[in-house]
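Shown here: the complex without one of its protein chains, the others still in place.
For chain A:
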C-alpha cells in the first residue's frame, strides 16, 4: 500500500456550490499541490478530508484506512496546518503547547523544542504577538512534533512575503527527506509549487481538471505564440485557452508535440508556469 491518501468520487452539494466527483491519490514520500482559483472547492475538499463537514457521496482513505471508521487513528498521524491560527491567542506558545500536546499519543517534546529553536519562535510570547508567518511556523512545529506522516496544509503561504514563503519551502524539502512522509497543500500562489511539488491536482468550479505529476504537465503543456493567420476552426481546437491581440495570439496547448508538428516553425513555444496553466484553463477559449 503506497497511497497515503486516496479520494474517490467525492461529492458535496451546497445551495450555491457543488463539488463533483473528486478523484485523486497521493503516494508516500511526495508532495502534492492542490491548486485552483478562489472558490473552486479547495477548502471544501480539505474540510471533507478532515471530516469537518459531511460528505454526500464518495470515499476518503488515509493510510489505507477509512477516514470515518478510523478517524482517531488517522488524525493522530496527520499534521493539519491552515491559514488562520486556531490557537489560544491570549496564551503563550508554551501554554498552548501544554494544552495541545496531551491530545497526541506520539508527542515528542524534544522535537518540538528543536523546531521552536530552528524556527526562531519564542515560547514565552503570546500567540497574538506572533507575526502571521511565525504563527504558521508554530503550527508546523506542532504538526511535526507528533510524528505526523501526512501534513495537510490549507493555503499555508497566503499572506506571507516571498522570503518567508521560500523558507517554508525549505522546511517542506527537509520534511520529505524522510521518504515515509507526504505533504498535501492547497494554494493559489502557484509559484511556490513550480519548484517543490511532485504532483499537481488542479480544481476548478468544483471539478478536477487534472491530477498529474508536475513533470508530465510541463512536458505536455506549452504556451504558444503566433500570428492570427494561423488560427482557424481546426487549429483552434489545440488550445485550452486563447488570447488574441492586434498582432497575434497567445494560447495554452495541452499537447505541445502535436502543435509543434502542425505549425512547424511558424510559432514560438514557451514553457508555461502553473499560473499560466491555471489562468488560461479557467478563462477558457
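Here is the rule we go by: a residue touches a chain if its C-beta (ideal position, glycine included) is under 8 Å from a C-beta of that chain, and two chains touch if they have at least 3 such contacts; residues count from 1.
Heads up, the rule we're going with is that contacts and distances are computed from a predicted model.
Name of the non-displayed chain as stated in its UniProt record, restricted to "Transcriptional regulator, GntR family", "histidine kinase", "Sensory transduction protein RegX3" or "ABC transporter permease": "Transcriptional regulator, GntR family".
The residue touching the chain not shown here, chosen from A:91, A:121 or A:196, is A:196. For the chain missing from the display, the contacting residue among A:29, A:58 or A:248 is A:29, taking the whole complex into account.
Of A:35, A:93, A:218 or A:278, it is A:218 that touches the chain left out of the display. When you scan A:74, A:127, A:140 or A:176 for touch with the missing chain, the hit is A:176. Where chain A meets the missing chain, the touching residues are 29-31, 169-170, 173-174, 176-177, 179, 195-199, 213-215, 218-219, 271.
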